[in-house]
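The other protein chains are all here in position, but one chain of the complex has been omitted.
The chains carry the letters A and B, assigned in the order they are written, with residues numbered from 1 in each.
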Amino acid sequence: MTNEPLIRVQGLRKTYVQQQPFSRGKFLVRALDGIDLAIRAGSSFALVGESGSGKSTLALCMARLEPPTEGKVWFDAQDLFSLTGPELMLVRRHIQLIFQDTAAALNPRFSAEEVIIEPLRIQSVGTRAEQRDRAVHLMEKVGLPSAWLSRRPHQFSGGQRQRLAIARALALQPRSLILDEAFTGLDLSIQAQMVALLQNLQSLEKLTYLFISHDLGLMAHVADEIAILHRGRIVEQGEPGRLFSNPCQPETRALLDAIPGRHSALSFGQS
Amino acid sequence: MEPLLEVRDLHVDYFTDGMPPVQVLRGVSFTVGKNEAVGILGESGCGKSTLALAILRLLPFGSRVRGAVFYKSRDLVNLPEREMEKLRGAEVSLVFQDASSSLHPTLRVGTQIADVAAAHHRGWSATRRREGTEAILREVGFDDADRIYASYPHQLSGGQQQRIAIAQALISEPSLLIADEPTSSLDTTVQAEILALLKRLRREHNLALVFISHNPAVLAEMADRLLVVYAGQIVEEGSVQQVLSSPLHPFATALLRCVPKEVRHNKADRSLSAIPGSPPDPAETPVGCPFAPRCSGRMDICGSRMPAETQPEPDRKVRCFKYGG
Partner (left out) sequence: MAYLLRRLLHGVMVLVGVSVLSFLFVQLAPGEFFSDMRLNPQISPETIASLRAQYGLDRSLPVRYVNWVRSVAKGEWGYSFAYGLPVSQVIWSRARNTLLLTVTAALLAWLISIPLGTYAAERRNRWGDRVTVAGSAVLLTVPDLLLALALLIFAIRTNAFAAGGMASTQFADLGTFAKVKDVAAHFTLPVTALVLGTLPIFFRHVRASMIEALALPSISAARGHGIPRRRILFRYALPAAANPLISLFGFSIASLLSASLLVEVVMSWPGMGPMLLEAILARDLYVVIGAVMLSTLFLVAGNFIADVLLYLSDPRIRQGAV
């Protein structure tokens, strides 16, 4: 592993104009107010914040889906926003996004197979037969029966759809995945399955993960490093163990206190 | 002491044209005492939401209810609809998961609360209703009650919308509040606020609470007693401490291992053991114990018939062959 981080963000700012619901005026929204971070290859990084903290905006900027007002994003030492054409296409392969609402993210008219090979088609990778083989391989990799390739997304359960989205994300053999609230709304047992799957895939495929979530408790299980986002700024950052035992900032403490059951004396099946 | 709510052997089936009936609830029995907080723990599709709707007779057309529901000894299943309308919101209230869709989009939020007051306090004048609404808005945590009164739901955040729904549920001073996953679609910090609000309101209004959730940690905070539901049946019952610290049923044990816990420093420790397979499809009627396909302690007898409910300890019930049945 090199010392140079795989993904680096420097001085990222994003502001836009918004209409106030209760007044006549417009005002400036600072969604991102100077973000610096570095993610090492092969590691899992988590951005934790509430709604409105700017975390989704950050995900979009880092995936080059939204231009920042200021600042730079580097992927593998390349300036993401100065790339064009075939170079950009190549880098786009390596930053794949997974969203929360899979029902909306997957085209309901596509079969599972078509969903998975769509990125291959867009980037013109492989022949039709090779693409089909890859789809079978990916389905099995995410733990779904390959017989389900002909089914439509709405025939899958929430957790199964999420697996399908992961399969699609892996189609182009990316180096990194950005998961934006990918676990929210799933049953606990399904959530645990997803975590296990992702951890397994990470070591198999040498993936780098960026998790975005409001669930600090869950992120402590999946991340090597956590950054707490509040109103567009990173207020605290560190290893989960350190954050939990020694939180410095009030926002971090607030997020910790909010974890349900933290103050009850129960040990959840451990006694 | 007479329980506030008693549910006895409740069965709910859904009928759709041309298909066999789906058994959503298969014989559920439990009680809720005055001021008691009962938690209902289960995954998607286990029938927990149906239970809430069935108690208040809000099930959609095409469902059949068998069994008994008693509220203060009144038979709710056979109550005339007129009487049921008077009971809903005034004696037993319901708070849903998604406040943004349970509030009407084109009516002002204050009006929606006042409407509930109008339904149950026929004698109140318009001014009295307005005062009552502003009072309850302040109680649920809004400082600027009259600005909020005039807002529309889409102008409020998720947490604010849920507070409005709670205000609607409580304005007529019910004795029992049923909350169906009220915080599952909210951020963790907002969830903590709403849970704290519910705890405070419970104390101040002497409310009994039925709290439905898929998250054991939330129930640890909110409930005194816990019912674990799987595939339309109660598979374990006991106090919250007992069930969450030393669960008996394999499903409860496995589910608790999925709760993210205090993190350890070693990355190798940072795994969450998962339950293999998926929650069962209510449309499929199992032979034998419905959890058997996912159970690590599965025995031969588990596939032959449904286990009966047993009482291995005082005040604890479980439905599993490991404990007789």
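What we mean here is this: contacts are C-beta pairs under 8 Å (C-beta built on N, C-alpha and C of every residue); 3 or more make two chains touch, one makes a residue touch a chain.
Quantities reported herein were computed from a predicted structural model and do not represent experimental measurements.
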| item | value |
| --- | --- |
| Listed residues B:R26, B:R88, B:K261 or B:R319, member touching the removed chain | B:R88 |
| Sole residue of B:Q23, B:T50 or B:S172 that reaches the chain not shown, by the stated touch rule | B:S172 |
| Option touching the unshown chain, where B:K48, B:H120, B:R163 or B:R257 are the choices | B:H120 |
| Hidden partner chain, touching residue among B:L51, B:L103 or B:L176 | B:L103 |
| Interface residues of chain B (partner: the chain not displayed) | 53, 56, 58, 60-61, 81, 85-90, 93-94, 96, 98, 101-107, 112, 115-116, 119-120, 152, 154-155, 165, 168-169, 172 |
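In the analysis below, only the chains that are shown with their structure count from here on.
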| item | value |
| --- | --- |
| Interchain centroid distance [CA atoms averaged], chain A/chain B, Å | 31 |
| Touching residues (chain side chain A, partner chain B) in the complex | 21-22, 50-51, 157-160, 185, 187-193, 195-196, 199, 214-218, 220-222, 224, 239-241, 244, 254-255, 257-264, 266-271 |
| Chain A contact footprint on chain B (complex, rising order) | 43-44, 147, 155, 157-158, 184-185, 187-192, 195, 214-218, 220-221, 240-241, 244-247, 252-265, 267, 270-276, 278-279 |
